[in-house]
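The complex is shown incomplete by one protein chain, all other protein chains being positioned as in the whole.
Order of writing sets the chain letters: A and B. Residues in each chain are counted from 1.
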Amino acid sequence: MNTALKTTTLSHEQKVKLFTNLVRGNHYDKMMYRRMMQGKLIGFYHPAEGGVAPGVGACSFLNQDDNLNPHHRGHGIIHMISKGVDVRTFLAEHTGKDTGCCKGRSAWHFSYPEHKVYQQSGFIGHNFAPTVGWGWAAKRRGKGQVVMNCSGDGSYGEGRAHESLLMAQNWKLPVIFFCENNSMAIFASAEEMHPLPDISSLAQGFGMPAMVVDGQDVFAVAEAALVAIDRARRGEGPTFVECKTQRFKEHDIGTPDLRGWEERSDEEHQQMRNREPVTLATEKVLADDVLTQLQIEDIHEAALREIEEVEAFADNSEIANPTEEELMAAVFAD
Amino acid sequence: MRTLTLIDAIKEAYQEELRRDDDVFMVGQDIRGGIFPHTKGLVEEFGSDRILDTPIAESGMYGVALGAAQEGMRPIVDFMFGGFSYVTFSECSVTTGQYHFLHGSQRALPITMTAGVGTGQRLANDHAMSIHGTFAHHPGIKVAMPSTPYDAKGMFKAAIRDNNPVMIPWHMGIMMLKGEVPEEDYVVPLGVADIKREGTDVTVLANSLQLQNALKVADKLHGEGISCEVIDPRSFVPFDLETVLRSLEKTNRLVVVDEDWESGSFANTVSAKVMEQGFDLLDAPVTRVTLPDMPVPGGYMEDYIAPNVNKIEAAIRSVLARIAA
Partner (left out) sequence: MGIAYTMPKLAMAMNEGTINEWLVQHGAKVQKGQQIMNVETEKVSYECESPEEGFLCIVVPEGETVPCDTTIAHFCASEEEVNNLLGENDSSAPSPETDAQTSESTVDESADASATRTPLESVVDKGYEAGRVKSSPVARKLARENNLDITRIEGTGPGGRIIKCDVLAAVENRIEPSQATSASPLAVPPTEGTNVKARIPIKGMRKTIADRMQQSLQTTAQLSSNWESDVTDLLALRQRFVQRQEQLGTKVSVNAFLIKAICCAIKQVPIANACREGDEVVIYDSVNMGIAIAVPGTTEFDSGLMVAVLHGVERMGVAEIDLEMKALIGRVRNGEARPEDLSGSTITMSSTAGIAPPGMTATPVLNLPNVGLVGPSTPQQKPVIYNGEMVARTMLPMSFTFDHSAMDGEPAARFMSALHEVLETPELMLA
């Protein structure tokens, strides 16, 4: 961790919010996994289990007019619910319904311009280029908006990531490069694909401040994110935050669970499970007297009820069925 | 009326739109210094924030425009040479073209893209290729190219004001072409073809440098009693097929001149559309004059392969050919 950056102390409310979002995010991810296995999702799903804490930590304290590029793992659902996006239309889109956020045209893509979540690109690493534009627009407006750019270790192989770091630092843009390093791309290990153990080492070459945090500890993540957000809001420029996190499941449902070209070991899985983020957070809120067992159970129940409603909305919507002419008319804006 | 060169007409469009709308800004590489004259000197009036030079990093450079457009601004991206746009093609074509449609028509991307294109400088393939056909192939982006200084000012203004992404390259071969340009504000709407010369015997569809070549051929053939109608499509997307079909009702013959490679070209698209929608109007096969399917060579060899007045004349004569009575 870069010791030059000042630290922050989380309030009780902040801790409750983080814990609640972590529980919600984890249930949302499991719901998506379940529905995929039930044949109730279109396309594919990239499960986030084991790596849900970074998104919650990064996004729980963003304002509605802050830009967010969510990580593609979990298809951004953890990031978006943490930022306050109503994801009923997200699930409807994933089920091809006319109430989907993209009118059923895009399956797993999504766009919530009113929350400044503009796109989910099918190209890994294509979040970096518009990130510069968002930052540039935010700086030009001078209203203290920030850009939270979340992506994985693998995407930092893209030249566009380096271009983006270059320009953001060059122009002192209010951007947080938030790297969720789960140590592997689809199969390829970050150890093999990057020369240094920390992706955040890249920041050094551009003179950008960087932090490395325990990505399984949602509170540690949030503390780091808040420092970076605070810097950005005050016009001090970009910060690189790297979370060391994990991925319990395979890359996407249906592909084998490999590291490199070999099955991930039971030993690796056991070590990961020992650091399951919701378990760690539960122990911490109980130990620190933030929440009682009863309150924790209430939080879980509320999350499950919320998800039931989201599913009902999607299931009760109609399948989108426009004509080709109607679709043609939608290619261009007026 | 005063005359301007095509490149100065484009510059005037930038100036007027930058003054008119604070959300308009330009991004590119070395545009403040003005590697081509259309951006030279703009920084003095509009400052480095709105005439924005980036590092040599096309994805990042285009990303400024893409992100800013998502934020509601109206960027103009200058790729310098057309081929350089391919460095960030996935962003400037694929992602940009699909953005409005795929995301449920929630937000349009008012991005204007431009670049110098075309043969005539003998600079070889990557500096001489045309890009309008490739951009037209990918849906969601309007594509247009001016042929005269008048059109240049009006079309660039229309592109900048359009709520959709527009790729509007300009041809280096007619950069210094002079023509009358009104000083007042006007737009030439995208998607409307223009009959640059009326005629009765054959319709020649050509654009930009090749339109100027086609007009020269039409002048020459006029002396022989051959009357050419020369149409400038002006826009490739959307394409004004109606004007071409109306002309064919009169001439029944079509030559398409397209400075692009033959395969997958705009010329092919027109040819197919005319065959499908205007078959009964044809008195001769639709004939194309295009670049052969080879990388554009540099040096003098460029002259051998590029469409030119001789090739256009030969094509016109071929569709008018009759056996001796």
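The rule we apply is simple: a contact is a pair of C-beta atoms (placed from the backbone, for glycine too) under 8 Å apart; a residue touches a chain by one contact, two chains touch by 3 or more.
Predicted model, so just to flag it, every value in this text is computed and none were measured.
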Within the entire complex, the undisplayed chain is in contact with B
Identify the residues of subunit B touching the omitted chain, counting contacts across the whole complex. 252, 279-284, 318, 321-323, 325
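Going forward, only the chains that are shown with their structure count from here on.
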Could you tell me the distance, in whole angstrom, between the mean C-alpha positions of subunit A and subunit B? 41
Of all residues in subunit B, those that touch subunit A in their complex: 49, 52, 54-55, 57, 59-73, 75, 88, 90-91, 94-95, 99-108, 139-140, 142, 163-164
If we count contacts the way the header does, which residues on subunit A are in touch with subunit B in the complex? 100-103, 105-106, 109-111, 113, 118-119, 121, 123, 126, 128-138, 140, 159-160, 163-164, 166-167, 170, 327, 330-334
